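The complex appears here without one of its protein chains, the remainder shown in place.
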Amino acid sequence: MADKGRYLARLKRIEGQARGIHRMVDEDVYCIDILTQISALTSALEGVALALLDDHLRHCVVGAATRGGPEAEEKLREASAAIARLVKS
Amino acid sequence: MADKGRYLARLKRIEGQARGIHRMVDEDVYCIDILTQISALTSALEGVALALLDDHLRHCVVGAATRGGPEAEEKLREASAAIARLVKS
Amino acid sequence: MADKGRYLARLKRIEGQARGIHRMVDEDVYCIDILTQISALTSALEGVALALLDDHLRHCVVGAATRGGPEAEEKLREASAAIARLVKS
Partner (left out) sequence: MADKGRYLARLKRIEGQARGIHRMVDEDVYCIDILTQISALTSALEGVALALLDDHLRHCVVGAATRGGPEAEEKLREASAAIARLVKS
């Protein structure tokens, strides 16, 4: 993983955002404001996922592709399946 | 809010999922498995957002619509903007 | 429907975009450029869908809500299901 510290910091913020949304519901904050925060959290998650995917393509997939053989095929299959899940979630 | 307790329980689970993803990165778990968990968390968030939106339409938007006047227009504008953010996030 | 002419013009453009992508594939245009056009077409479709949904909320859902009764419940259920399909597609 390229910059583990940065991922950990981003995920710590995401955890805080999730806690914040829990508190908003608990304090009966107006629904639209809660929905705004959920969209912001979803976008933050997407950002982390896209960065992880880029890392994975650069290191795991390209590494396996350079070595060739069945491992390369498996890495490509996995990467495409992960991209499909992201696009559809 | 229709069933606040259920929302709070779902958001507590989402917070736990976020913490779990942080731990996966910290323990250098394989990227694809982390991406799978991020997609699951994104879907869980979507579920909460769609339920909140349904509640909002039923109570706030319909309530304002029945009373009519500028408040109804504002509620409709807000709801459509929230839907757009959800669709695009 | 608020402005039918505008919807028809937007959908005619979308049809043209789809035909354009077909031609790009036929002429072996570089994949990334085709993917860029597919994302543009998807965004154009989302725009039409969000406008239709806003119209639907303002006219069909609010109309039924003002009249009350089972029809209002059905309109709300339908609207939320349509929003869910949009968010998940």
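Each chain carries a letter (A, B and C) given by its place in the written order, and its residues are counted from 1.
Please note the rule applied: a residue touches a chain if its C-beta (ideal position, glycine included) is under 8 Å from a C-beta of that chain, and two chains touch if they have at least 3 such contacts.
For clarity, every value in this text was computed on a predicted model and none was experimentally measured.
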{"item": "Residues of subunit A in contact with the chain not shown", "value": "46, 49-50, 53-54, 57-58, 61-62, 65-66, 68, 72, 76, 79-80, 83-84, 86-88"}
{"item": "Hidden partner chain, residues of subunit C it touches", "value": "1, 4, 7-8, 11-12, 14-15, 18-19, 21-22, 25-26, 28, 31-32, 34-36, 38-43, 45-46, 48-49, 52-53, 55-56, 60, 78-79, 81-82, 85-86, 89"}
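We adopt the following convention: only the chains that are shown with their structure count from here on.
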{"item": "Where subunit A and subunit C are represented by their mean Cα positions, the distance between them in whole Å", "value": "27"}
{"item": "Whole-Å gap separating subunit B and subunit C, where each centre is the average of the chain's CA atoms", "value": "21"}
{"item": "Geometric centre distance via CA averages, subunit B-subunit A, whole Å", "value": "17"}
{"item": "Multi-chain contact residues (two or more partners), subunit A", "value": "none"}
